[in-house]
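Heads up, one of the protein chains got dropped from this complex, but the rest are sitting where they should.
Entry: chain A
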Amino acid sequence: MGHAVLAEGLRKSFAKKPALDGIDLAVPAGTVCGLLGPNGAGKTTAVRILSTLLKLDGGRAEVAGFDVVRDAVQVRHRVGLNGQQSTVDDVLTGRENLVMWGRLYHLSRKVAEQRADELLAQFGLTDAADKRAKAYSGGMRRRLDLASSFIMAPQVMFLDEPTTGLDPRNRGEVWREVKRLVAAGTTVLLTTQYLDEADQLADQIVVLDTGKVVADGPPDQLKSKLGGDRIEVVVRDADDLPTTARLLGPAAEVDPDNYRVSVAVDDRVAALTRVTRALADAGVEAEDIALRRPTLDEVFLALTGHRAA
């Protein structure tokens, strides 16, 4: 199969300030693409253009085989969207919200009600189903909003920061729903600020920075480019910082304020053993030694040479 999402040189400016500065995207059908980037990177703008909500200034894009400008109507029949802004109707109950969207996706009343109940159960909202959404907590609203975009299984699904504001258990729940959707054949393009989310779900990660693609590839490739996981050493005595940095190698980063030295490693446990031994041999007293995933900040630093704005 071909590409479910294909974009070439997408360009969009707001008041002469470019939000997208010529981005290319190619998402094979049936896969998940994670669009990763900090605030203001252009993630939402990209999603809005691809889901026909926003006109583009330059370039072209095809979704599900149709041009987003010329064949917008065809595209709308084949995509689902969960935007960053909530669509939850406060005055309606959780169930009424879902039935309404089901009807608007042209399910019969009976099927819409059935689907609403299934989704309420899947998203852990059954107990609150008949309460007005006004009384929902932030996480519950987010889940209700997501549930409403999972009513149908579209050919291509756009999810704009689906798990922002959810606790870990509910994030896992959303991830499971996304995987289920993909297993049934939907192509998913999701935006996120969390590297682990992209890592968990995506077959391909595209990193955006101020409207430009700064990296594009499978998670493994991206991680090895970044040096994968990091070892972080916190020393007790600031005088030990230079020694520690030397021991960790030329790529080590020193954070003197926090007595911390960190470096990217790709052989995880072996590296941890090596570092622990080297520190002991050099007589450096470590407060803490930890192996951890790079943060988005570090990804950015590595890819762009500057911190995420």
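One rule holds for everything that comes next: a residue touches a chain if its C-beta (ideal position, glycine included) is under 8 Å from a C-beta of that chain, and two chains touch if they have at least 3 such contacts; residues count from 1.
Just so we're on the same page, contacts and distances are computed from a predicted model.
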Query = What does the UniProt entry say the missing chain is called, choosing from "Succinate dehydrogenase/fumarate reductase iron-sulfur subunit", "Ring-1,2-phenylacetyl-CoA epoxidase subunit PaaC", "Transport permease protein" or "Electron transfer flavoprotein subunit alpha"?
reply = "Transport permease protein"
Ask   = Of the residues A:89, A:199 or A:216, which one touches the chain left out of the display?
value = A:89
Request  = Looking beyond the chains shown, say which of A:3, A:76, A:131 or A:293 touches the absent one.
outcome  = A:76
Message = Give me the chain A residues in contact with the hidden chain, please.
response = 48, 51-55, 76-77, 79, 81, 83-87, 89, 91-92, 96, 100-101, 103-106, 132, 145, 149
